[in-house]
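Missing here is one protein chain; the remaining ones are kept as they sit in the complex.
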Amino acid sequence: MAVLLCAAVVAGCSNDLDGAEVPGGGAPAKRAYGDTLIEALLADVSGLIPNILSDSPSYEVGGLIYNGLVGFDRDLNLVGELAESWSFSTDCLDLTFTLRPNATWHDGRPFTADDVLFTYETMVHPKTPTSNRESFKVIERVDVVGPRTVHIRYSKPYAKALQSWGLSVLPRHVLEPYVRDGKLREAPQNWKDPVGTGPYRFAERRAGEKIVLVANRAYFAGPPYISRVVYRIIPSQPTIFLELKAKGVDAGRLNALQYARQTNYPAFEKAYRKYRHAGGGYTYLGFNLKDPRFADRRVRQAIAHAIDKRELIDGVLFGLGRDATGPYKPGTWAHNPNVKTYPHDLARARALLSEAGWKEKNAEGLLVKDGKPFTFELMTNQGNEERRKVAEIVQASLRDLGIGVEIRIIEWASFIKEYVKKRRFEAIVLGWGIGPDPDQYEIWHSSKTGPDDLNHISYANPEVDDRLEKGRSACVPAERVKHYHRLQEILAEDQPVVFLYFGDALPVVSSRVHGIVPGPNGIRYNFPEWYVPAALHRYTSG
Amino acid sequence: MHAFWRSLARNRLAIAGGVVVVCLVAAALLAPALAPWDPHRPSIKQALAAPSAAHPLGTDQLGRDVLSRMLYGARVSLAVGFVSVGIATIVGLILGSLAGYHGGTVDAVVMRFVDLMLVFPSFFLLLAVLAFLRPSIWTIMAVIGLTSWMRVARLVRAEFLTLKEREFVIWSHAIGASTLRIIWRHILPNAIAPVLVAMTLGIPAAILTESGLSFLGLGVQPPHASWGNILNEGKDAIEIAWWLSFYPGLAILVTVLSYNLLGEGIRDALDPRLRQRGR
Partner (left out) sequence: MLLYALRRLLLAVPLLIGITFISFLVIHLAPGDPTEFQQADPSTESSAQARQLLRELYELDKPLHVQYWNWLTRIVRLDFGRSFAPDARPVIDKIGEALQITLILNLIELLIIVSFAVPIGVLSATRQYSLFDKVTTVFVFVGFATPDFWLALLLMMLFGVQLGWLPISQLHSANWEYLSFWKRYLDLASHLVLPVVVATFGGLAGLSRYMRQSMLEVVRQDYIQVARAKGLAENVVVHKHALRNALLPIVTILALSLPGLIGGSVIVEQIFAIPGMGRLMVQAVFARDYPVIMGNLVIVATLTLAANLIADIVYGLVDPRIRLAGRRRT
């Protein structure tokens, strides 16, 4: 899941990545088993087999039930989970995993190399409705060399090969019949009693209300400390906040307003620890580059100059965001900090526009070219207050420049289907969620401008295409850096979209929970190591 | 007709209600003159400021003056409230009286149509509308009006079913009065009372529906204000900015209450029995 189209819910897009700030830090206390952690989820999971799902609650819950062969550590390095070690051939075409000897499924069966093969078969099965197939179609074959050894042969060098094995490994002995019939969605394990290898096992579920997990005492990396995790599904951010105040939940996410303005009093700061790290996505102002006005780079650059990003971040996120200069998150290895920036400068913006032929103004103060005033429609999806505010601020900023903007907010499904896919828009405010890998072929490559593709803005630049192709097939990481740094320079110069900001993820956890070490990967990556010192246990449970 | 106005003029509560309604409408019409600030211009540094001399009703999340937005919003909300309820009432009256008066096949056809409208998932109807029409205040009023007439139709029909069998109607038939005259002079005035209640309840519903429509892209679009969308935008900030949801709520309440008083007065004035006794 390299790139995710971000839907309505802001929290739904964050991936917990990158640099963090730790407000206060607990003194080390003795690790203890026990207690229950109650966590708020904004939406119910859409299923319990993450391989065929794409919503973030499912990934969060699934992440505790299943393991990948590899996973990301605090600093976003790939480390072994079910795989003990791995090796690449020098041409990057052969990948061999050595698996852990002591991993077992939740039903007691041992985990073997055959399950890895099964997971591969599931992902490439023509009737598996997964959006994650791409990474497995470049595989030529998967061989079970021994019970603990899997050999994977790629048909061409694939930079994301190792990372793609971070997906949940599924049990053959449970799911095979459903995969064979193309009915994985209908498998009972997608609703209840999933079988994984992860640190927590499924205990119970009440539709739309809660999911309960209990510690897997046979977990191969040692049992997790917290014995129960209760996910309470509360689809209203203000309610989650009140539940936090009343101690009805121990962990959740805050929105920017709550983080900045509503949680800065001693009682809250004593009971909870707030975290802040760059979120997993950025918000942008995108242009339909088929529109002759926006096809002119100077117009796009002028608009970039007209938008005061500081004001935007303050107004929309109460300052809890980071300026975006390109599609990569500041502080990650692919990010290039030395690209062209567009400081708020109306004089410069006006100069650029007049170069592009927008010189005169009409009676309403709008710029005119060839007798036509410069006005356009700015669309975004309903249900995202943040984007609505961005649109309103952009509208006011461009009005100063003599560009009239009309805002239109449309329900998500019809917005995508009727306007974005059919390219019936002039400009949009949207967001991209980005994963840990910098491959963004699908978004910027000129071959990806079809109706079902993600290059909605119809961007085409031969050098960008070239860099994207090389970046995804490069075998050596250092080489990839070079390509992606250059990519960002071109994008910054071109401004096919105005990159606005990366919003921060703002998780909050009860201060009785210890062992949280925030890092570029957020806080959840070491969940099994979280613990509550015995004296602070709130709930008794087995 | 004369008696109607005299009776209405004697009802002090109704007069008070009417005066408030007129004041609200006037405030809406004079919004450009009355509003102290630009209702659309964000001013981030002023965001969520509490009510003060400069901003009597505080500011919203983008630092815009709530009073100014309320005044401009009144144009949308009052228009939507009154016009869409008006549409719903007219459609409901016509169809309801047709069904109730004629009975039989006409009644069956009309009432089954009502059933269809009630059951129909209006969300999809609105989506379909959206595919053809650009959102404007007119489409909003039409959409709300044309999807909310069913209750009125049913109430009117029920009244007609009873009334048309009453002695005075039967007598009118006997002396050869025309159908239209019977409906207009004899049945309608007696059937109007529950309709007035439905209208009173319909106004706040329509005002709130407008903001609900914006999620489809059919409501008034930002940055334009309506009472409903000011209210909605205040939802997240309710703990630290009560004024964002309090004032629009209050405005809707005042509108409903004063309209209700006026409605009661009209009903009493229409009732010939009450008129004779002269309250």
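Per-chain residue numbering starts at 1, and chain names A and B are given in the order in which the chains are listed.
Just so it is clear, a contact is a pair of C-beta atoms (placed from the backbone, for glycine too) under 8 Å apart; a residue touches a chain by one contact, two chains touch by 3 or more.
Computed from a prediction, not measured in an experiment: that's the story for all the values here.
J.: List the displayed chains that the omitted chain touches in the full complex.
T.: A, B
J.: Can you say which of A:Ala207, A:Ala295 or A:Ala534 touches the chain missing from this structure?
T.: Among A:Ala207, A:Ala295 or A:Ala534, only A:Ala207 touches the chain that is not shown.
J.: With the full complex in mind, choose from B:His40, B:His55, B:Arg154 or B:His186 the residue touching the hidden chain.
T.: Among B:His40, B:His55, B:Arg154 or B:His186, only B:Arg154 touches the chain that is not shown.
J.: Going by the contact rule already stated, which one of B:Gly86, B:Gly103 or B:Pro189 would touch the omitted chain in the full complex?
T.: Reading the full complex, the residue touching the unseen chain is B:Gly103.
J.: Mind listing the subunit B residues that contact the chain we can't see here?
T.: Against the left-out chain, subunit B lists 13, 102-105, 107-108, 111-112, 115-116, 118-121, 123-125, 127-128, 130-131, 154, 158, 161-162, 165, 173, 193-194, 196-197, 200-201, 204, 208, 231, 235, 238-239, 245-246, 249, 252-253, 256-257, 260, 271, 273-274.
J.: In the complete complex, which positions of subunit A touch the hidden chain?
T.: So the residues of subunit A touching the unseen chain are 1-5, 7, 36, 38, 44, 46-47, 52-54, 58, 126-127, 129-134, 137, 182, 185-186, 190-191, 204, 206-210, 230, 232-236, 238-239, 242-243, 245-246, 248, 411-414, 416-418, 442-443, 448, 450, 452-454, 539.
The rule is short, and it goes like this: only the chains that are shown with their structure count from here on.
J.: Mind checking the centre-to-centre distance between subunit A and subunit B? Centres are C-alpha means, answer in whole Å.
T.: Distance between chain centres: 45 Å.
J.: For subunit B, which residues count as touching subunit A in their complex?
T.: 40-42, 44, 47-48, 61-63, 127, 130-131, 135, 214-217, 221-223, 233, 235-240
J.: Give the list of subunit A residues in touch with subunit B in this complex.
T.: Within the complex, subunit A contacts subunit B at residues 237-238, 241, 255, 257, 261-262, 311, 314-315, 382-383, 385, 388-389, 391-393, 395-396, 406-411, 414-415, 418.
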